[in-house]
Structure formats: structure tokens, C-alpha cells
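Following: one structure in C-alpha cells, then a few remarks.
One chain of protein is taken out of this complex; the other chains stay put.
Take a look at chain A:
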Amino acid sequence: MAPYLQPRVDGDLRSLLDDRVWLHRLVDALGSPVNLVLPGHVAENVRRFRAVYRARHLSGHIFFAHKANRSQALVRGLAAADAGIDVASLGELRNALAAGFTPERIMATGPKSREFLWLAARAGVIVNADSTTELDALAGILRAHALPRVRVMARLSGFAPTGANMLTRASRFGIPVTGLATLWEVLEKQRDLLDFHGVAYHLDTVGLPEKAAALEGCLHAMDEAGRQGLSPRAIDAGGGFGVSYLADESQWEAWTTELTGAVLGKRPPLTWNGHGYGLRNEGGKLRGMLSVYPGYRTIAGPAYLDRLLDTESATHRRTLGTLLLDSMYDLHVEPGRALLDQCGAVLLRVEEVRDDGHGETLVRLAGNGGDIALEQHGVLMDPLLVPRGEPGPEEPAGVYLTGNLCLEADLITRRKVFLSRQPEPGDLLVFVNTAGYLMDFSAGEALMQPSARTVAAYRGRDGWQWCLDEQYWPVTGREETA
């Protein structure tokens, strides 16, 4: 059995990818690569997150982390849904305002330029500050330009769990939770300019206990704020809810076991130049740590939020969700990847198939690692093969996928990818479920190779239709008859 890592493909995306002729026409018209996004499906993902809120009577916004994808269509789809947006640059803020998000549905996060701060303040969006210095800078801008009071949140960091000393990765962002006195001072001093809305965290981890400790830490910070005479009302629990990329857990287990064997030299390599993805062989023992995204996750997306809110606080012996509700706090979240689950794919054409002279098959694609950032984000999954002509008989083939850059390092993935049959020039390889971070996060025009056109697919009167990303608006033209 070939070690496949077959992606999970559901619902709309599945139905779209079943139409072979449609996909080929799209790439014929627009050239390879093509990014495909599904603005309709993102609203469905918002509904699933909202259901977690409803089940607990919680209120608050689901802010889409814009940085996960640049698509206009996705942002407009979200503007039409029950969602807010988290913007981390001046460009993203302009895009959000232009897509129709009203200020109370926009949260400005991340490192901010003065221009970004000014537009955020002028438009009246919530400013999620990384430091007390930033709060002072914001107050300065408000005063100088005679702007109205702005809602602010303070991002906190350095939460300590109870009992154990957690060796959490240090973050460059946020106000240390042990030094909140400065925060209260600034908020008191700038009281007439800054309307303190609440506290936030954003942890770069898949670990639930660390997030639970941070959420509990925020509850305590809110309590302290109350004692300082402030009246905050929301906690922002950030993102990092994750996506399960693979359909079948046993494939993930089998592949990681095979990789372990390959690193220990017990089977032929599964990767280019025997790359170990963080694992290494030291004297026959396995060292290091598998440094890839956990391809199969039993708890991801809305279910992860559900689990987090069901986690019991060690101090209060009550679940975090109940404590939030008891305290009448709104809960804000900022999912990126999880809101874009099953919302897009990248289509690449096969240019050439050849033997490398050492028994390996190289498949060169019209696109590169910047167009489909599997390696950059450590997500291991197979593309789907969409043949040009009638598909021949199935015969599993293990191949390496190379890009269109004149660089030794330009592999789409360092994994040997197993396909149901050997591809031929003209076939398409479709990398599914790539809308979150894997599509255009760092796409560029290296070597003046064309970058992908992004296309929005939507259900029209006669089945699936498409338009260029910037042409998409969430109107159907049939509103008059409604």
C-alpha cells in the first residue's frame, strides 16, 4: 500500500472538483496556477462557530484573520455573513472597509504604523494594542487630530498556568500579564480618549492547556481591571483553532511511522535527500521532533473552541465558558485557517514528467513553492490528479513535484507524493483546502513567473459559475424577485 496522505474534501469543494472539464477550461483560460476560492462556503464555517456560541448563550464577534488570505471575494463573503474581521495592516484595513465591514466589526491587530493607527482611529474600529507604548501613540494621534474616543483592547502575554511551570514559547507580542500596573496607568491617564473594551491573547500553539491558562489569565486581568474602576466587557481569545487536513487518521499514522523508519534507515527515503522534517538519526536513535502541521486532528475548528470553553478552570472549578457567561463578558475569537476550511484550492498544470536518472520520477509543474506554500507551513497532503483526457487504469506512482523556478530548492513539497497513476503533461494537480495560509500568503513573481489569478466560484442558476476575485460581490441579481 502506497503511503498516501489524501486530503479531506467536503461539500461544495468536492462537487466543484468533480467537474474535470470545468477545471481544465479554467486553467486553459487563465493560465497556471489558478487560485479558486468559495466565498459561499466561508459563511457556512461562520455558522458552525456561531453554533458553539449559541449552545452556551455567549455573545461576541467571530473576527476573520484577514492575513490568512488576500482574496476580496472571501472578505466580501464574510462581510455578508455574521462575522467581523481582524486586520493586521493598513492595506487589510482599507480592504475591510471597502468590503462593507462597519467599524464595530473590525479589529486592528499586530504591529501598527502611524498611518494604520490613524485610519483605525478615524474609522472608529477596535484597536487591539500590542503594548502600552502603542496605546500612548494612539492617544497622541487622537488628541492631535481631535478624533473621538476609540475602543481599545490590550493584548496580554506570559500567562502562567497553575501547578506546573509551562515552558511556553516566548512571544514578541503583548503586555506581560505580570506587569499590568503600567497598563492601568495608561488607561487611567488616557481615559477621555481610550475606551477600554477588554483584554486579548493570541498564542502560537496547538496546545489546549496553554490556551486554557491564557483564557483564565484574561479572566483574572478583567477582574483586576474592574477593581481599577474600569468596566471592560470582552475577552478576545485569538485564533489557532486549526484544521484537520486529512481524511483518514490511519494514513497519517502510517506515513509518520514510515518516515520514522526512513530516518532510521530501515526503509527507502520518503523525502527528497532524506529530509526528516525535524527528525534525525543520531547513532540509530531517533532525535528531534516532527516539525510539521498535525495533518489529522480529531479536534479542530469549532470543535476546538468547544473543547476550550468546556475546559475547567483549576482555580474556580467551573468551565471557562460558564465563567465567561457568569461574568457577562463577550467572547471574541479570531480564526483564520479554521474559517477557510474547505474554501479554496490551487490548480497547477503538469509541464513535464521525467526520470531523474536515479530511479525517481520528477513532475514539473507550472507554478512554484510560493504559489502553494505547503512546505513553508509544513502541511503534508497529496494533490488530486485531474487528467486532461480520459483517465487510464489506476497504477500508484510515487513522484517528486518540482516548481517552475530555476532553483535546486524549488520543490512544491519535499515529500515523495503518491498519486493514483503517473501524471502526464497537460494534466492538472489540484491542491485542495489551501485557502488558509497556503494560497497567496507569500506568493510573488520570482523570476518573473506569472502569479496566480484568483477566481471566485459560486452557485448560479445553472450550476457552478465563476468570476475574477475582484469582480465578486455577494449579490445574485435576483434580489428583486425575493
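Keep this in mind: a contact is a pair of C-beta atoms (placed from the backbone, for glycine too) under 8 Å apart; a residue touches a chain by one contact, two chains touch by 3 or more; residues count from 1.
The criterion applied here is as follows: contacts and distances are computed from a predicted model.
Enquirer: I want to check something: the complex is missing a chain, and I'd like its UniProt protein name from "Imelysin-like domain-containing protein", "Pyridoxal-phosphate dependent enzyme", "LutB/LldF family L-lactate oxidation iron-sulfur protein" or "Sugar ABC transporter permease".
Expert: The UniProt record for the chain left out of view names it "Pyridoxal-phosphate dependent enzyme".
Enquirer: Out of A:Ala80, A:Ala247, A:Leu264 or A:Ala446, which is the one that touches the chain we can't see?
Expert: Residue touching the chain left out of view: A:Leu264.
Enquirer: Touching the absent chain in the whole complex: find that residue among A:Ala80, A:Leu147, A:Ala247 or A:Leu286.
Expert: A:Leu286
Enquirer: Out of A:Thr102, A:Gln376, A:Ser442 or A:Thr476, which touches the unshown chain?
Expert: Here the residue in touch with the unshown chain is A:Gln376.
Enquirer: Which is it among A:Ser131, A:Thr322 or A:Thr361 that touches the chain not included here?
Expert: A:Thr322
Enquirer: Given that one chain is not shown, which residue among A:Thr133, A:Thr178 or A:Thr205 touches it?
Expert: A:Thr205
Enquirer: Can you list where chain A touches the absent chain?
Expert: 57, 161, 163-169, 204-210, 219, 222-223, 226, 239-240, 242, 249, 253, 256-257, 260, 264, 277-278, 280, 285-289, 291-294, 316, 318, 322-323, 325-328, 375-378, 437
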